[in-house]
Each structure stands twice: as C-alpha cells, then as structure tokens.
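Every protein chain of the complex appears in place save one, which is left out.
So, subunit A:
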Amino acid sequence: MIEIQGLTKKYGSFTALDNLNLKVEEGVVFGFVGANGAGKSTTFSILATLLSPTSGDALINGKSVVQEPREVRKQIGYMPDFFGVYDQLKADEYLDFYGASYGLSSSEREVLIPQLLELVNLTGKRYEYVDLLSRGMKQRLCLARSLIHDPKVLILDEPASGLDPRARVEMRDILKHLKSMGKTILISSHILPELAEMCDEIGVIDNGRLIAHGNVATIQAQLQGDKRIIVKVINQLERARAFFEEDPHISSIELIEERNEIAFSYRGKPEDQVKLLQKALLAEIPIYTLTEEEKDLEDVFMAITKGADTE
C-alpha cells in the first residue's frame, strides 16, 4: 500500500531524511515514533505531496508521489501537525469546501457531511464557526476533513498533540473505527506508549534513519536488550548470590542487602530460565519473590533517542 524507497531529503547540507525504506501493507495502522526533529513531519510532507524528496521515491497504492502527485492526492487524507482554519466559515461549510475541492458533487457532500460530523462527534457543532471551536474540536474536524474523499490511506501527523486525556481516548476510538473500515493509517507521535496501544506496527526514526521496524512486541524486544531480574530471598543472601553467579546467562549481579535482594541481568531463552528456577529450588535457595524489572516503552524511547542528543 505504502512503499517508501530510499527516501532522502536534504535541506541545504543538512540531511533530514537519510535513505528511508519502509513498506506498510494495506489495512495496517503504522506508528511512526521519533524524537523532535527526527524527520517524521518531513516524511509525511513528502507522502502528502507537499515536498519533493531530494532522491528516492514513495509509492502510495502504486502511484509515485514524485511522478503522479495528483493521483496520490486522491488516495490520501492528510492531517498536518500544525494547521489553521478559515474564519467566517461554519463547520459544515468547511467540510463542504474541501469536499468540493476534491471534486465531490453537492449532493454527495450533503450526504457525507452529517456522517463525518457524526463520526468525529461534532454533530452539535455543525453550524458553529470553525475558528471558534476548541483545539480538540478543530483537530477532530480536520480529521473529518481528511476523510471527505474516502481516501484509502490516512497520513496523520501527531493527531493527538494538544488533546486532553479524554480527547485522546476519543481520537483513539475514532482511529480504531477507521481501521475497522479498512483504512491504512500512518500516524506519528513522540509518545511511544500511546502509539503502542493502537498500532499494529511501529517504526522508530532517529536522525532521518529508520532504526527499528516491526510489531510492538518485536520493537520492544529489539530495543530492550537484556532483561533484569530481581530475586528476593528470606536469608542466605550470600549463598543465593554464589548460586546465581554460576549460571552462564547471568551477568552484572548486584546485592541489595537492606532489602535482601539480588538483581542481575539475564540473557537466555525462557526454557533456560525455567531450568534455572528448578535448579534453585532443588538447591533450596529460599526464594521469596522473583520479579522481572520491566522497562516500559518510555525507557525504551529514552534509550533509543539518547544518541540524538549526544551527536
């Protein structure tokens, strides 16, 4: 559905996108994560035919954004990260204008507008001036606008930025609904947990390069590295430590005496971990609890984007 091929964008000597390759299948919700300035909006602008790539190309439904931008525009609904609205225009007139801009007939628009307003929960604001709507409402209206020509692909640049938690949940529900309608959705954010919840796949972009790509669990595993295990024993801390030290999968053991805990990094298959536990029981190590210190996505994000600051 979306195929990005060696996309490179240079602003003068600065490389904002560096040979980006990506393939997103039809019906997939793809999340694009990256720190500020990573190149998310640049990528989306190129896909939305607002910006020419320095080299490379992107195909949307087989149409090239460089060669056939007009065809691409028919296929995509784009929501920029920052956008404005016309003043003196009411919500239904706003949608009507964009409907006409996509060449829809007035009878088609008449049918579509109430449906779209319903979809984004703005039915009650149909006859209000758009510049007087709240930010979250404008955002939802903009989403409705991007849907007016029934595009197969949605390109949403931080659609949830500036929304309160409730509006975020609402936005997520709308997106789920759109996914169920079979739309391919490309969505960017710098909040990884938020994306993880609604995306099938995630791509992590850093300094214009795609550094990880896959489903949420894969990304987590790929970026997380070793997991850390904490074992709490009742007593015999030293004996427990000596026992764990023997295991080849274990490294960097730490004793936390005041809490009777041993923490260590574990790199091994789940089966090995089972064997280790069985052995520990046989050796009568008085294990009270065993917990896996889970790095949450926030930490993962911090870890992967750390490089950007130091460069």
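Here is the rule we go by: a residue touches a chain if its C-beta (ideal position, glycine included) is under 8 Å from a C-beta of that chain, and two chains touch if they have at least 3 such contacts; residues count from 1.
Convention: contacts and distances are computed from a predicted model.
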item: Chain excluded from display, named as in UniProt, from "ABC transporter permease", "Hydrogenase expression/formation protein HypE", "2-oxoisovalerate dehydrogenase subunit alpha" or "Cell division protein FtsX"; value: "ABC transporter permease"
item: From A:Ser101, A:Ser134, A:Ser251 or A:Thr291, residue that would touch the chain that is not displayed; value: A:Ser101
item: Hidden partner chain, touching residue among A:Ala48, A:Ala91 or A:Met171; value: A:Ala48
item: Contact residue for the chain not shown (choose from A:Arg70, A:Arg166 or A:Lys269); value: A:Arg70
item: Of A:Phe30, A:Tyr78 or A:Phe243, the residue in touch with the unshown chain; value: A:Tyr78
item: Touching residues (missing chain, whole complex) on subunit A; value: 45, 48-52, 66-70, 73-74, 76, 78, 80, 82-86, 88-89, 93, 97-98, 100-103, 105, 142, 145, 149
